[in-house]
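For this view, one protein chain was removed and the others were kept in their places.
For reference, chains read A, B, C, D and E in written order, and residue numbers begin at 1 within each chain.
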Amino acid sequence: MTALTHFNQSGEAHMVDVGEKAITQRTAVTEGYIEMQPSTLKLIVDGGHKKGDVLAIARIAGIMASKKTADLIPLCHPLPLTHVEIKLSAEIDSNRIRCQTTVKTNGQTGVEMEALNATQIALLTIYDMCKAVDRGMVIQSVRLLEKDGGKSGHWLRNQN
Amino acid sequence: MTALTHFNQSGEAHMVDVGEKAITQRTAVTEGYIEMQPSTLKLIVDGGHKKGDVLAIARIAGIMASKKTADLIPLCHPLPLTHVEIKLSAEIDSNRIRCQTTVKTNGQTGVEMEALNATQIALLTIYDMCKAVDRGMVIQSVRLLEKDGGKSGHWLRNQN
Amino acid sequence: MTALTHFNQSGEAHMVDVGEKAITQRTAVTEGYIEMQPSTLKLIVDGGHKKGDVLAIARIAGIMASKKTADLIPLCHPLPLTHVEIKLSAEIDSNRIRCQTTVKTNGQTGVEMEALNATQIALLTIYDMCKAVDRGMVIQSVRLLEKDGGKSGHWLRNQN
Amino acid sequence: MTALTHFNQSGEAHMVDVGEKAITQRTAVTEGYIEMQPSTLKLIVDGGHKKGDVLAIARIAGIMASKKTADLIPLCHPLPLTHVEIKLSAEIDSNRIRCQTTVKTNGQTGVEMEALNATQIALLTIYDMCKAVDRGMVIQSVRLLEKDGGKSGHWLRNQN
Amino acid sequence: MTALTHFNQSGEAHMVDVGEKAITQRTAVTEGYIEMQPSTLKLIVDGGHKKGDVLAIARIAGIMASKKTADLIPLCHPLPLTHVEIKLSAEIDSNRIRCQTTVKTNGQTGVEMEALNATQIALLTIYDMCKAVDRGMVIQSVRLLEKDGGKSGHWLRNQN
Partner (left out) sequence: MTALTHFNQSGEAHMVDVGEKAITQRTAVTEGYIEMQPSTLKLIVDGGHKKGDVLAIARIAGIMASKKTADLIPLCHPLPLTHVEIKLSAEIDSNRIRCQTTVKTNGQTGVEMEALNATQIALLTIYDMCKAVDRGMVIQSVRLLEKDGGKSGHWLRNQN
């Protein structure tokens, strides 16, 4: 037997039965970063007034990706989402952009995966749009900051 | 005007015209890590003999994700892939798992995005399968190691 | 600040929070047209007795498209649908086919987008199947006729 | 008029209106087989201790496919699933592998289609992975064993 | 028999065999409009300097949709695209926004469907983002302007 719930008693992967869990409001907040050359960051920030700037496109890509999480993560339950918000902010001194994602639903399982996936794809979209000038960009510290709802209740990073 | 090729001369996003580029063999190698509690890593490693172990599922998720990259990244060209390989290895001393992905195609654009996306989704699948015991896991250092093919030719991290 | 609800107070796009909205029965009815050469319309109508006629295929394409609306429209909430019905009728005197779509769900947001998307894809499928004989066909007047449910209640075209 | 509910009174296909049906717990159990050469079965069974064995991958493919059923079956309602379990067992004497799938949801329609689709794709994934050594494999007897929930209640094969 | 190539000699739908057709450069240019209240158009135009403006999001939605055309249109061949460009311009005097899409590929079939689909989804995304203030918006005149490549060669609207 295993302590990992995604395996049944025979040690085989399954989509965990959540049918008996209560429907509660679920929230997840995640963050992540993409580090780059100062000149790349400048290009992105300076483009902020244009019609199709990098951060606006990354935000849309992240929101759309959140809706495909169950298509990508094998044992993830499909969930209708009620709210997705992505904040992208340039941290000039650290030569990086920070992505913070909030996802909510009313459901039987949490939305951590949806928020992490949205964060990753928003950052990867920034990579895509800037890779012609900076192939060395690195995605860092993609992680859960906070979650709420469900039997396990509230969880906040650094309080555990 | 902008130096970013994903915007046209009016500053609007477009899918870059690659129709005149030569079809060459393209390769990309990427890596990334997921850090976790020692006890979580032990659970994964000990499960390695089971019928549905965590790393095997993460590998499949990453390979499948590579095929959906153009669905997720807005300005990414759709490409048929000729090869995808994902290596997942436990680094016990660092309390983390390393993912290395190799993607190849014969095409007019590179496969860096496909390899980065596969790496991210493989790591995120590990998160999903272990989150019930370790919500604090962090995805780190997702980045391109090497690419080859196309007009820009060979690129190797740390030699630029 | 903007009057458009798809942007937050910072002017950034988000998927609007509908978590507090009541679950009510939602209905949307839409219409649209495709205009064509009289000879093209005749081909479609005469094929109506065949095993795989144009309108039957367009109807299926529209129904299937309604289920993918949230994949296509960036800020659209994913919704399970409870009913989709597409009526396609030849209007011989106007050299066009009319598409009327009804979509229903029980949910926190409306189904206007699902009905409009189904109408558009049904019409576009007709274009695809007939384009070899009539490239000049035009899709016209895709619009909402009626909606019901939710806080804004009943809406009927030409009564507003 | 037709006795098939997927057609309306005009004989046109539609997605049946289930909006008034009660939300109940739905379960479906299906089975199917893939027949092969004894040597192929031996390869699969002997590989069972490896990191990426055939049956583990087929199981994942089946689970993921269950989530895409409404994308594939034109008039199938989209449903969030609460549980998916796939058992794959080698039947050495019959030179075949048996797949049994259980799917559950709380919803307005049943999950027979999701369970049948998961079974088919799990078996087809076995075909894919072994076709280089055995092109002649045959998928057999994909069928519903049992369903529960909804107005029609409990159904068990061979008791009807 | 039918004159529509999407049906075979038995009158059954099929995906036409293009295997013997030459690979040539294919281009399609399409247009379409969305009509709205003057006040709605003003909201869109005034938002043009914001971080997530309506037209930038519609442009991205259209580009992404072009890549899903073969998923939506039943008998459409899947094609890798080499270029997609969407121009959205406000026509103040006509109270509408015009969308012009250009799609290119090197392939055995044309890209008219991809360009029409991108146009439709870009316009529908504008509808989605403004529907809370203007449910009555109408999508008009979605049509092919020009195509090139393949056996049928160059086609220009109004010269036929």
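Just so it is clear, contacts are C-beta pairs under 8 Å (C-beta built on N, C-alpha and C of every residue); 3 or more make two chains touch, one makes a residue touch a chain.
Because the structure is predicted, anything quoted here is derived from the model rather than measured.
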item	value
Among shown chains, those touching the left-out chain	B, C, D, E
Selected from C:Val18, C:Ala56, C:Val111 or C:Leu144 as touching the chain missing from the view	C:Ala56
Sites on subunit B contacted by the missing partner chain, in the whole complex	25, 56, 59-60, 63-64, 66-68, 80-87, 104-106
Touching residues (missing chain, whole complex) on subunit D	2-7, 10-13, 32, 43, 47, 50-52, 54, 57, 60-61, 64-65, 68, 71-76, 112-113, 116-117, 120-121, 124-125, 127-133, 135-144, 147, 155, 157, 160
Hidden partner interface residues of subunit E, rising order	8, 12-19, 70-71, 74-75, 77-80, 107-108
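Heads up, the rule we're going with is that only the chains that are shown with their structure count from here on.
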item	value
Partner chains that subunit A and subunit C have in common	D, E
Recurring contact interface, reference A-C, options A-B, B-D or A-D [over half identical by residue number]	A-D
Subunit D on subunit E, rotation in degrees - Cα superposition, rounded to nearest 5	180
Length of the line joining the C-alpha centres of subunit C and subunit E, rounded to whole Å	16
Chain centre separation (subunit A, subunit E; CA means) in Å	31
Numbers and ranges of subunit A residues touching at least 2 other chains	12-13, 51-52, 56-57, 59-61, 64, 68, 71, 74-75, 80
